[in-house]
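Sending over a structure as structure tokens; questions will come in a sec.
Moving on, here comes chain A:
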Amino acid sequence: MTGPILEIRNLTVQLPKGADRKFAVENVSLTVNPGEIVCVVGESGSGKSVSSHAVMGLLPKGQLTVAGGEILLEGENVLKASANRLRDLRGTRMSMIFQEPMTALNPVVTCGEQIDEVLRIHTDLPATERKEKVIAVMESVRLPDPIKMYDAYPHQLSGGQRQRIMIAQALVLDPALLIADEPTTALDVTTQAQILKLVAEMQERRGTGVLFITHDFGVVAEIAHRVVVMQKGHVVETGTATEVLTNPQHPYTKMLINAVPTLTPPQREDRTGEVALETVKLCKVYGGGGFFQKKREVRAAADVEIRVRRGETLGIVGESGSGKSTVARCIARLIEPTSGGIVVGNMDIAKLPERQLRPHRKHCQIVFQDPYRSLNPRRSVGASIIEGPMNFGMSEADAVAKARDLMKLVGLSPDALDRYPHQFSGGQRQRICIARALAMEPEILIADEAVSALDVSVQAQVLDLLDDVRKKFDLAVLFITHDLRVAAQICDRIAVMQNGVVVEHGRTAEVFANPQHAYTRSLFEAAPGRNFQFARVA
Partner candidate 1 sequence: MTAPASSSPVAETAVPLPAKPTVWRKLLRSPNVVVGVAIVLVMVCIGLIAPLIATSDPTAINPGARNRVPMATSTMRMDDGTRATVTHYMGTDTLGRDVFSRVVYGARVSIFIGISVAILSVSIGLVIGMAAGYFRWLDSIIMRIMDGLMAIPAILLAIAVVSLSRAGLASVIIAIVVPEVPRVVRLVRSVVLSVREEPYVEAAVTAGTPTLKLIIRHILPNTVAPLIVQGTFICASAILVEAILSFLGIGIPPDVPTWGNIMAEGRQLFRIFPHNILYPGIFLALTVLAVNMLGDGLRDTLDPKMEKRG
Partner candidate 2 sequence: MKSVKMSRRTVVAGAAAAGALAGASGASAQGAANVLRVVMHSDLRIIDPIWTTAYIVRNHGYMIYDTLFALDSKGQVQPQMVDRYTVSDDKLTYTFTLRDGLMWHDNQPVTTADIIPSIRRWAARDPLGQTVMGFIASMDAKDPKTFEIKLKEATGLLIFALGKPSSNVPFMMPKRVAETDPQTQITEFVGSGPFMFVRDEWRPGDRAVYAKFQGYRPRSEPASGLAGGKVAKVDRVEWRVITDQQQAINALQAGEIDLIEAPSHDLLPLLKADRNVKLHNWNVLGNQYTLRFNHTTAPFNNPKIRQAALYALNQEDFLKATIGDPEYYKVCKAMFVCGSPLETLAGMEDKLESNFAKARQLLQEAGYAREPVVLLHSTDLQVLTNLAPVAKQLFERAGFVVDMQSMDWQTVVARRVKRDPPTQGGWSAMLTSWVAADILNPVMAGFFNASGDRAAFGWPNDPEIEALRARFARAGSEAEQKQIAEAVQRRVAEAPTHIHLGQWYQPGAHRSNISGWLEAPAPVFWNIEKGRGA
């Protein structure tokens, strides 16, 4: 058939009262043609998901209401379609995959049945044929041993496999339109790469039109044919992938693209400050013991040996479950290592009991991933910042004064001290967390995925902040991340971890230039948009 599969015209969606703005999206127009992948890029709050949900007619009742415009699916206006008609379209003509495959799949129904359900709803094929069809589609999405997997429950699959199930169930009836809402955001880089490949391949083979929602320009670079950039509910720029990525017009787009860290680390001279932190054969084993039968042990960290000097940033890079956070938490002594040593200054704190540990805690501070949970919602940010210093005997007045300075330092108004966390945005909160950490005048600062939860633009700013404070206070920074680009940007040296073991360790530049270990290499392979030169425009 000819003509666009999807055409959104001047779509306007209203937000509930009391929200920060009137419309979630306003006058959004975009089209998806057959066999085309259109990426909608934007940061949180840009309204990219809202648009996609509007297409499926899945806007939460009562909260979001379409105020104007039309959405034409193969010429049919789905906004006018009856509930039943909409149900018929879903799964047959248009279908959707979501960000978090774990929660998007029904945990108590086998994967096979969940795919089968689509067939049961929309076709009246006999069970045997349905089963064949399901197995077939599972094969087509490269699921190993589909017959066995048919009866598996979601939790028994890996994240990648789950997302494949989602895709299978979305494509089983060959819809004209596939909407992918951040389908890879929750996945590790390597998996992400595979899924992206799969989507592209599927789309090619079946000529499906794909509306691909993402916040990651790397991903865009990987798969997009055309790009739609959204900001605060408006489309600010559209064009082919190459146009937009190499020659962005709109300032916002430029800003976003500039914010994407490069994969080629800058040359850095070695730091020579004295060693602030050193771990010796650090091990952490979970489980074990057990009452009747032996519980299976998990070696979250095995013989980890790292060294960080003052003024140096060591990146620990790895995918989920690689044990990088475990190491961080051991060093911060939030958990007790099973064996090995943690030398801070010239003192092994690995086994110190809480009481003797307390005086040493100030040396090592940590900034967590989730900015929404790392501040006590019931206490003013000021209270959170001065708590530490006052624990170590600083008078309230001095502590507050210090806090004000730090707020300035992290780029927030000192008067904001008596406000509460929920009054700040994610990035602001991360800044506050950094301020709180600095208030302790630590020698070691651990950043545990400290920027992963932030939009690229914010991410860049926070990274800069971290680098500044490192210089300013000659900190030893231990930077935990899953994102190679980020690591490349600020780490002097990086340690790559896999299954609790440090597989490679060296100067960032060298590791990036020629990775030794196979795993490291695979990581680089997977990094989205790696062989794409983003425009660097002022």
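Per the selection procedure, all candidates are chains of the complex that A comes from, given by their letters.
Convention: contacts are C-beta pairs under 8 Å (C-beta built on N, C-alpha and C of every residue); 3 or more make two chains touch, one makes a residue touch a chain; residues count from 1.
Keep in mind it's a predicted model, so treat the numbers as computed, not measured.
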| item | value |
| --- | --- |
| Candidate touching chain A in this complex, from 1 or 2 | 1 |
| Touching residues (chain side chain A, partner candidate 1) in the complex | 15-16, 18-21, 24, 43-47, 49-50, 53, 59-60, 63-64, 98-100, 103-104, 181-182, 185-186, 188, 213, 215, 233, 320, 332-334, 354, 358-359, 361-362, 364-366, 368-370, 372-379, 384, 387-388, 391-392, 420-426, 433, 436, 440, 449, 452-455, 482 |
